[in-house]
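Removed from the display is one protein chain of the complex; every other protein chain stays in position.
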Amino acid sequence: MKSMAALLQLLFVSVFMLLGCSDSKPTPQATSGTGTGPAGSAAPQPAPAALKELNLFGWSEYVPQEVIDGFTKETGIKVNYETYASNEEMLSKLLAGSTKYDLIQPSEYVIEALVKQGKLEQLDHTKIPNLKNIAPDMKGLAHDPELKYGVPWMAGAAGIIVNTDKVKDEIKGFKDVFQDKYKGRIVALNDSRELVSWAMATHGLDANVVTAEVLEKVKPTLAAWIKLVKTFDSDSPKTPLLGGDVDLGVIWNGEAALLLKEDKKWKFIIPAEGAHMYIDSLAIPKGAPNKVGAQMFMDYALRPAVSKIISEKFPYTNPNAEARKLLTPEQLNNPASYPDLKGMKTFRDIGKMASDIDKLVTDLKAAN
Amino acid sequence: MTPNTGQVPEFQGAQRRRPGLRGWLLFSPLLLWLVAFVVAPTCIMFVYSFCQRDELGQVVFEFSLSNYGRVFDATYLKILWNSVLYAGITTAICLVVGYPVAYFIGRASEGVRNKLLMMVMVPFWTSFLIRTYAWMTILKSEGPLNGLLQYAHVIAAPLDILYTPTAVVIGLVYSYLPFMILPIYGSVEKLDNALIEAAFDLGARPVSAFSHVIIPLTRPGILAGVLLVFIPAIGMFAITDLMGGARVPMIGNVIQNQFGQARDWPFGAALGMTLLLLFAALFALTVRKDEDAAA
Partner (left out) sequence: MKLVNLLLASWSTLVFAFLYLPIVLLIVYSFNASKLSVVWEGLTLKWYGQLWRELVAHMGDERRSTLIESLNNSLIIAGFTTALSVALGTAGAWLLYRYRFPALRSLTTLIFIPMIIPEIIMGISLLIFFKTVDFELGFATVIVSHVTFCFPFVLIAVQARLAGLDPSLEEAAMDLGATPLKAFFLVMVPYLLPAIISGALMSFTLSMDELIVTYFTRGPKSETLPIKVFGMAKVGLNPLLNTISTVFIVLTAMLVVLAESLKGSGRRAADPR
């Protein structure tokens, strides 16, 4: 019996030693490294190895399965793709939650807010060499000028969509859309901040300077507009457009691009009064368990061939200049996919004013 | 809580004793579950409702009553009333529409009964979103409903149903109908055959048989159905968003927004707590009334 136990003990110890030996092999710093054992294992290493699993917390329908599978195939890292449908949903779960996410996909103003609160990891650019592929006009943006925290994923703007079969007038801006003659035929995003920013644009105001006075000023405009809208929809505004319930509206450019791809009757117009641009990026929350793997994924997604796949499935504005070279002229000429974003500002974080904006829109909606 | 039909004599002695040790033991799983997963989370929210918020909308532990002050704003009261109204209308329609069906199923023969029950539930095992989008497809301007009505020359131009309150009510009734039918079925199924036949045979018109005998006997089921429809319907917001075009905010939307775009968790918690308190009060009132009636 004793000899049996001793033998077993010997067996266990030798197995552990063998395992320990394989762990201590340092992982290559290059981006194409394969994930090996758990971070911080046996022997001292120059840098931690990537874990076998990556928790990606991203927008639903924003990361093609092909990209995920390709990454897993190459690196052996399993990607758990958990999804959300809005920035705030993501924030709620991230900040309240017990899951450790490695990657998130916040919009620009959210990155700003998270950075202010110290909730994002700084990126090591040496691990993400493909960052050079990002177009120059997508860098230097207010929320993250040196791309210290986020890797741009997709960009775009909210703009005007018109069914030219039904609407014969020329539509150039918000004022043309929100007219009494189109009452009940308009779709708008169900996003109070967007709505207010459009109203502010028609008053020539800066969308990022939100005060109580400003809100008072745009209130009548908003009140009038809200009465004209048939449906507010941020998730799938193309549905009422296709269904014939509305003829024009203000929606995300990506949604518009899908419509423009199918039929020539759809027109996408950047409002004359002014529009703002948005950009979604990959970022790493503080305390992410698999920072190494996360940066590997970022670099992988920045490859032109991979980025091309994303563009094919989700025709937003691709910030990757090298990937754009691989797109077809048809894709690049889609005015909704590649609107003129030059000179457009992004949303800044407005902190607590978000609550006041929401109250204003709720009040106006309830007043009907 | 158990409503007394009034027709059956009150039982003494055997019923309603205080639980002994074994009784408490049997209660313990339920109690533990409640404490862990209902009481604790509710307490967390309760604490939050007195807190302040930071830039991201999260809680900062500084005591304040300001959130509750904001709850009693005219807009929110109006929205709450709207929600109660919609829930009430939905419950009433579900009751009228669902009762005959529940009765029919309950009185059917054994094999048929179970099949019918399943048939009631099966549509709801498809995803809520898919069902709702299907309804939206049916009701839209260029959808089959309008198409059919126009083809049959019943209407000239398409009806404006989708993205109106009518569509919202249709959506609500559709979603909650099974939760009215099933509890009533439970009550109907145990009705004594002899009693039913007697009610109909004794010369009364069928309407009287129903109103004087059957409906009172199925009162527990009706009450249960009303509860299971009215209460969840008040918090419902997805249907107003989808089928109502997100035009008329419900209290559910408002609360949802606080954890969303408005970034004000403490206020959301305060709204939620207020809703809870409202119900606790209403509930206490109805139970008291019921017990007084039984006494």
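Every chain is named by a letter (A and B) in the order it is written, and numbering of its residues begins at 1.
Going forward, a residue touches a chain if its C-beta (ideal position, glycine included) is under 8 Å from a C-beta of that chain, and two chains touch if they have at least 3 such contacts.
All of these numbers come straight from a predicted model, not from anything done at the bench.
Novice: Taking the full complex into account, find the residue in B:122, B:155 or B:202 that is in contact with the omitted chain.
Specialist: Checking the options B:122, B:155 or B:202, the one contacting the hidden chain is B:122.
Novice: Among B:146, B:164, B:240 or B:256, exactly one should touch the missing chain; which is it?
Specialist: Of the listed residues, the one touching the omitted chain is B:256.
Novice: What does the interface between chain B and the hidden chain look like in terms of residue numbers?
Specialist: That gives, for chain B, the contact residues 1-5, 7-8, 11, 14-19, 23, 26-27, 29-31, 33-34, 36-42, 44-45, 97-98, 100-101, 103-105, 110-111, 114-115, 117-131, 133-135, 137-138, 140, 144, 174, 177-179, 182-183, 185-187, 189-190, 192-193, 200, 206, 220-221, 223-224, 227-228, 231-232, 234-235, 251-252, 255-256, 259, 265, 268-269, 272, 275-276, 279-280, 283-284, 287.
Novice: Take the complete complex as the reference. Which residues in chain A touch the chain that isn't displayed?
Specialist: Touching the chain left out of view, chain A contributes residues 55, 57, 60-61, 65, 69, 80-85, 89, 92-93, 96-99, 101, 235-236, 238-239, 242-243, 258, 262, 314.
The rule is short, and it goes like this: only the chains that are shown with their structure count from here on.
Novice: Using the touch rule from the top, collect the residues of chain A that touch chain B in their complex.
Specialist: Counting only chain A, the residues touching chain B are 86, 88-89, 91-92, 95, 113-114, 116-117, 184, 190-193, 229-233, 239-240, 243-245, 349, 351-352, 354-355, 357-359, 362-363, 365-368.
Novice: Okay, in this complex, where on chain B does chain A touch?
Specialist: Residues of chain B touching chain A: 53-58, 75, 78-79, 82, 133, 136-137, 140-143, 160, 162-163, 241, 245-249, 253-254, 257-264, 267.
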